[in-house]
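Right after this comes subunit A.
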Amino acid sequence: MPETGNALEKPRVGLFVTCLVDSIRPNVGFAALALLEAAGCTVEIPLAQTCCGQPAYNSGADDATKPLARAVIETFEPYDYLVAPSGSCAGMIKAHYPELFADDPLWRERAEKLAAKTHELLSFLADLRGFRPRNVLCKATAAYHDSCSGLRELGVKAQPRALLDAVEGLELRPLEGEETCCGFGGTFSVKYSDISAEIVGEKARNVEAAGADLLLGGDLGCLINMAGKLRRDGARTRVFHAAEVLAGMADRAIGEEA
Partner candidate 1 sequence: MSAREKIFAAIRKARPERATPAEIGAQAQACSEAMKRTLPALDQDDLAALFTARASSEKVGASVERVATLADLPPAVARYVASNNLAPDFALQPDPRLKNLAWGELSPGAPLRADSALAVGIALCGVAETGSLVFHSSPEAPTLYDFLPLHHLVALDAKSLVLRLENYAAFAQRLAIPRNVNLVTGASGTTDIEGVLARGAHGPGRLHIVIFD
Partner candidate 2 sequence: MTAPAQDFHTRVEKALRDPQLKIALERTTGNARRKRAAAVAAWPDFEAARAAACAIKDHAIEHMATYLEMFENNARASGAQVHWARDAGEASRIVIDLCKASGAKVVTRSKSMLGEEIGLPHALAEAGLRRVETDLAEHIIQLAGETPSHIIWPAAHRTREDVAKLFDQYHHEKPEGHDVVSMVASARKELRADFFTAEVGISGANFLVAETGAICTITNEGNAELTTTPPRVHIVTAGIEKIVASTEHALQLTRLLVRSATGADLTQYTTFHCGPKRAGDRDGPEEFHIVLVDHGRTRMLAEMPEMLRCLRCGACLNHCVVYRAIGGHAYGGAYPGPMGSVLTPVFDGLEQSRDLPAACTLNGQCKQVCPVDIPLPTLLRHWRARSFRAGHEPKAVSLAITIWAFFAARPRLYRMAQAAALPALRLFAKGGWISSLPLGSGWTATRDFPKPPRQSFLAAIRKGATR
């Protein structure tokens, strides 16, 4: 199914903006929209979307997750692709919806069909659209954190780097432990906030040691976690979603006011 999409001149993409971007950082949503359009997609943003259900699913509340998953499936079935600016939410839809409906053949089939055409934004742009940003300038050094779900569930690793490589003036610096979890883990960061704090403490030290101006990543949850810790520790590192940089919309970093 997704393979036919490869050939599509102008695919219809349903942008699943994710609940965090929707509520906390709309700029990432606008950046995703701009990038997808620049990559030749017709983008629609279904207004009925809320959340993929991951917080409930990872809390073990399968029954509470199912209505949310069904709603996402129904809402995004009509599109050629579902694209989300988050490896974690895309991973939820791609890897876990089919598991969620393991005992429900009808919904399982629909979940699998949607899973097949669901993509994380940066890998979608790089792999399926062959996109590279043009004339985007960002004079800065940056460290890149590989968020876990994108990295391990979806294999997002080279794509964001390839895209960022095309940004003029941007220099990527190595980050010690770039593939190590930042300690966010969704509800984990609230339920076990002390353990989460210890983990993000180590991450923040590594980010500071990298000595880059910017910290970039592909998942807002992790970025908020790291940005919040860096800010509390008094670090100067500015934190952006990679899409914001790629779209040339990296004006105000997370936590910076107008």
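FYI, contacts are C-beta pairs under 8 Å (C-beta built on N, C-alpha and C of every residue); 3 or more make two chains touch, one makes a residue touch a chain; residues count from 1.
Selection criteria: all candidates are chains of the complex that A comes from, given by their letters.
Keep in mind that this is a model prediction, so the values were computed, not measured.
Visitor: Looking at the complex, which candidate is in contact with subunit A: 1 or 2?
Guide: Answer for subunit A: candidate 2.
Visitor: Okay, in this complex, where on subunit A does candidate 2 touch?
Guide: Against candidate 2, subunit A makes touches at 17, 19, 21-27, 29-30, 33-34, 45, 47-51, 53, 55-62, 64-65, 67-68, 71, 99, 148-149, 152-153, 179-181, 183-202, 224-225, 227-229, 231-232, 249, 254-257.
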